[in-house]
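I am attaching a structure below and will ask some questions about it afterwards.
One protein chain omitted, others in place.
To keep things simple, chains are lettered A, B and C as they appear, and every chain counts its residues starting from 1.
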Amino acid sequence: MLIPYLTLGAALFVLGLVGFVSRRNLIIMFLCTELMFQGIVINLAAFGRYPLTGPPTLDGQAFALFLLAVAASEAALGLALVVLLYRFRGTLDAAAWSTLKDS
Amino acid sequence: MPIVAATSLAQLPDAAAPLIPWYAATLPFWPLIAALAVLLTLITQRGRTQAHKFVVGGVGVAAFLALHLFFVVLGEIQRHQSAEHPASAAAVAADPHTAEAAHDSGHDNHAPAPKTVLRFPLYRWISLGGEHWIDVNFFVDSLAGMMLVTVTFVGLMVVIYAVGYMRDHHGHPEPGYERFFAFLGLFIFSMCMLVLAGNFALLYLGWELVGLCSYLLIGFYYQKPEAAAAAKKAFLVNRIGDFGFALGIFALYMFISPLVQPGENPLDYAVAFKYAAALSPDQCTLVSLLLLCGALGKSAQLPLHVWLPDAMEGPTPVSALIHAATMVTAGVYMVARCGVFFVGSPIALTVVTAIGAATAIFAASMAMAQYDMKRILAYSTISQLAYMFVGLGCGAPDSAIFHLYTHAFFKALLFLCAGSVMHAMGGVIDVRQFSGLRAVLPQTCRLTRIGCLALAGFPLLSGFWSKDEIVHAAFETSPLLGALMLLTALMTAYYTFRMFFLAFGGPTRLPPEAGHHPHESPAIMLRPLAVLAFGAIFAGYLGVRLSASRDGSFLGFLAPGGFFHDYLASSTIIRTAGHEGGAWLMYLSSLVAVTGIVAAWVRYGYAPLFDPDPATFGRAWRWWHAKYYVDECYDRIFVRPLRRLGEACFGADRNLVDGLVNLVAAVPTGVGLALRSLQRGSLQAYGLGMAIGIVALLLWWFASAGGVNAALALAARGSLP
Amino acid sequence: MMLALFTVIVVLGALGVYLALPRGRAHPGRAPLLVLAAAAGLLAWLVVSVSTGGGPRAAFVVLSTLALAGAVRVITHRRPVYSALYFILVIVAVAGLLVLMGAEFLAASLVIIYAGAILVTYVFVIMLAQQPDDAPCDVDAREPLWAAAAGFALLAAIGSQLFGPVAIREPAAPVGDNVALVGTVLLTRYAVAVELAGVLLLAAMIGAIAIARRRVTSEEA
Partner (left out) sequence: MNALDLIIFLPLVAALVVWRLPDRFAAAVPHIALGVSLATLVVGLALWFEIGRAGQAELVAQHEVSWISLGDSDAGGLTIRYHVGLDAISGALVLLTATLVPLAVACSFSAITHRQREYYAWLLALTSGMFGVFAARDVLLFYVFFEFTLIPLYFLIGIWGGAQRRYAANKFFLFTFAGSVITFAGILYLAIRAAQLTGDRMVTFDMLRLSSLPGLSLVEQRWLFIAFFCGFAIKVPLFPLHTWLPLAHTEAPTAGSVLLAGVLLKLGTYGFLRFALPMTPDGAIWWAQPMAWLAIAGIVYGALVSWVQRDIKKLVAYSSVSHLGFCMLGMFSLLPVGLSGSVLYMINHGLSTGALFLVVGMVYERYHTRDVDQLGGLALRMPILAAFLMLFTFSSVGLPGLNGFVSEFTVLFAAFNSPALGPWFGALGATGILLGAVYMLYMAGKLLFGPLREPPNTPDLARGLTRDLTRREIAILAPLAVLVVLLGVAPRIVTDPLDPVLDAQVMRRIEGRSARRDAPPPALVWSSSVEPSGT
């Protein structure tokens, strides 16, 4: 049963990636990163439950928990930034922020 | 022509050669000290008008020492001969200027006379690596003695003349008066160094210093662009000759150095002549031809003659001294000095003769079609030098030197007379502008007539004797050459007296520049002229043996081969031509001279306004007048292409090489611009970039290392932790 | 053979997502739905044929299709609020799968923390950063084609490995109470990590407050 879980995880990760790359709304982009986290959680759990060698271990799950911590803090900061950006430019469009462009 | 075994030079005593007395060795430095003294007066601005006193004094001392040296060498020859042939101690002529030099005819000068050389080492100059050195040392033999006397004596006369010449009408010295005398002193110093040099490098030093002085003196009136251009042209043409000369010295070292014992310097005369016999004919030819280049440059022979006529831009004393009597004869002196190499290779001798003959006829023809008095004399000098080269080529170097000696007197005389004419005519020297000056300048006219007669080879004057010997040697080589020489003699007589009659003959006409009444030159100018005239008449008798007339004819009793030749026989020159001059030859050459003079008198006796020559000679005359368009050819063949090449190189330098460099510099900027467009500033683009990066990475990993399967296989083997 | 099938699924999925992504005014219409449904069906069939061991395959298939559908809707929906809500659906599906795998504690924490805390924050932000409807940034996707292509190329690459020839051994079922076991693991092996996670969260909190506190006056905008 490992392969199906891995494909699912990969699919979720890829969908998150596609969403991140194609959507221009900052919040949705962040949401997509969260989606990518879900893909990773499944993979971690799957490898924990169906390890290639030896009995199932719980390390995967423990790591997933830490992943959650990271995701939470990332979301907090990210969204604070998004709000700030929104207040600056009044729009959530990612294209508004292109100061990195080389003139 | 029999090649005299050079072994006769073998017993040249070098290390053991006796030393010149120390005071005689200071000879060249007196004019130098005089020149520096004048320079000092220039710097300190005091006593500038006395400049000429220093130089006259310096050259005077040099002349005296030269004379003394002449007799020291003579005494040395006597001692040497008495040591080897006690019986025939040659009688000594008291003074070169006394009329006849009686000579005991018993001595048969065919056997090679013992070589007498005096030397004086000063100090080591340049190291040639290892134990070979170039030293500053003097090498005096009878040739050098003779040359020194000629140079310093004529130099003294010219300097004295210049004191008068370089003053304007009311006797005040012209601007640059001191500079002129300083350069003259420097010139005499360089010429003496050239003659006294003991090795080829020092000869090269004298050679170039003389070139420098001629540059400075020709360009004396530097305000005039033509004078500056003439000076530059003279120096550069001489430099072309020196280029060959330098290569000759290097080649000489290359051939001589393997033969030389340790402790001997290959470039010293004594050593070089000692081992000259060991050189193969080919090597002799190479060295001779290269050295000949230098001679041609300096003595203004055919290919490199273009600078001498332009050198007339300089003040007349300069033309008289440098471009008639001394510097231009350096080439003849060098070829005579290195006779042992030329004799060693028949090719070289024929080249010398050919160039001499060609230049003689070539220059004579040009001289016939000029109107500037000094240019006529300039071409005549080239022609007379060509005579000397023919003498050298025909194995009669002592005749050549004899002609050089006599030519110095009458050519200097003629130039200085032209100078006093110019002085009187307010700087005009074109014979068409004036005529009938015998009334206005009686003394100059008399002196010029003597000079012209000597130059034309009128019998019993010095020119006649020396030219006659060369014509005789030419006949001995080949009758055609002899005939050519006689034809040139005819032309010489013709153009000399054409000039004389145009200037002094006919009604008195004066150019406006001459002022209301042109007066005769001051005494200070005329007295040296008189001395030179005396020399022009009697100098010839030094080379004549007054013996009982062989065939009873009037001239027969004057046979060539007098004191002069015996004196020179003991120098390093090698005479291969015979000595007996046929009496018939003397009659022929006198006849030729007289016909030339009469022809000139017939056509130009009354100084016609319209020159008859162009009509008679037609197109040939135009070529002669335009100096065979040689200058223009050189300009188009060498000068202009070189200049275009320079422009092309400079162009290439700017675009090609710089272009290459800028191209290299452009590469990084180009790449930078290309990459810049990637940074569009949109977040998505960066995300997409990352995604593509991951995909590429994965694909590469899977492709190369077998990807997950390999990992799984590893895991299966339990090697993963 | 399975790899070929998987590639077909990937292509269909990519096409479906590409069509589903919002472009301009026009409503995407039915096409993407059909394509995605086909892809989901094939994927379900593939999973069934691959998973060898027994166990709740049916539950896995249901939950995974649910998760995938939710995910697709998250990225393709025009209005951000609905995307957030669909995201909650995805989290629930994932939690279910985790329970299937015996990771009950993780599933529970996922639902509580993710759905409860993070998604709520998202909804707050969406509320704060109100944009007029059909703002250009919601409507248009940027280079959907490239995005879909790149994403599913990645999936294909991964798939090419997963469905490779290697036969994978099925391990035994886990034993014991998951929550207790995870608790012990956390407090024994990862004790330091837990403390660090706490510090990380504290820092994030302070950061968020600092950012949000700055008054952005209008002229700075």
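We adopt the following convention: a contact is a pair of C-beta atoms (placed from the backbone, for glycine too) under 8 Å apart; a residue touches a chain by one contact, two chains touch by 3 or more.
Only a predicted model underlies this, so the values are computations on that prediction, with no experimental measurement involved.
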Since one chain is left out of the picture, which of the remaining chains does it touch in the full complex? B
Out of B:Y222, B:W584, B:Y606 or B:W700, which residue would touch the omitted chain in the full complex? B:Y222
Using the touch definition up top, pick the residue from B:L67, B:L209, B:A277 or B:L460 that touches the left-out chain. B:L209
Per the whole complex, from B:W22, B:F610 or B:F650 the residue touching the absent chain is B:F650
For chain B, which positions touch the chain that isn't shown here? 123-130, 132, 201, 204-205, 207-209, 212, 215, 219, 222-223, 225, 227-229, 231-232, 235-236, 239-240, 242-243, 246-247, 250-251, 253-255, 257-259, 279-280, 282-283, 285-286, 642-643, 645-647, 649-650, 653-654, 657-658, 661, 665
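One rule holds for everything that comes next: only the chains that are shown with their structure count from here on.
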Just how far, in Å, is the C-alpha centre of chain C from the one of chain B? 106
Distance between chain A and chain C based on Cα centroids, please, to the nearest Å. 8
Contacts with two or more other chains, residues of chain A listed in rising order: 17, 21-22, 24, 52, 94-95
Identify all positions of chain C at which a residue touches two or more other chains, and write them in rising order. 142-143, 146-147, 150-151, 154, 158, 162, 168
Contact footprint of chain C on chain B as seen in their complex: 682, 684, 688, 691-692, 694-695, 698-699, 702, 707-709, 712-713, 716
Give every residue of chain A touching chain C within the complex, in rising order. 1-8, 10-12, 14-19, 21-28, 30-32, 34-35, 38, 41-42, 45-46, 48-52, 54-56, 58-62, 64-66, 68-77, 79-84, 86-95
Per the touch rule, the chain A residues reaching chain B in their complex are 17, 20-22, 24, 29, 52-53, 94-95, 97-102
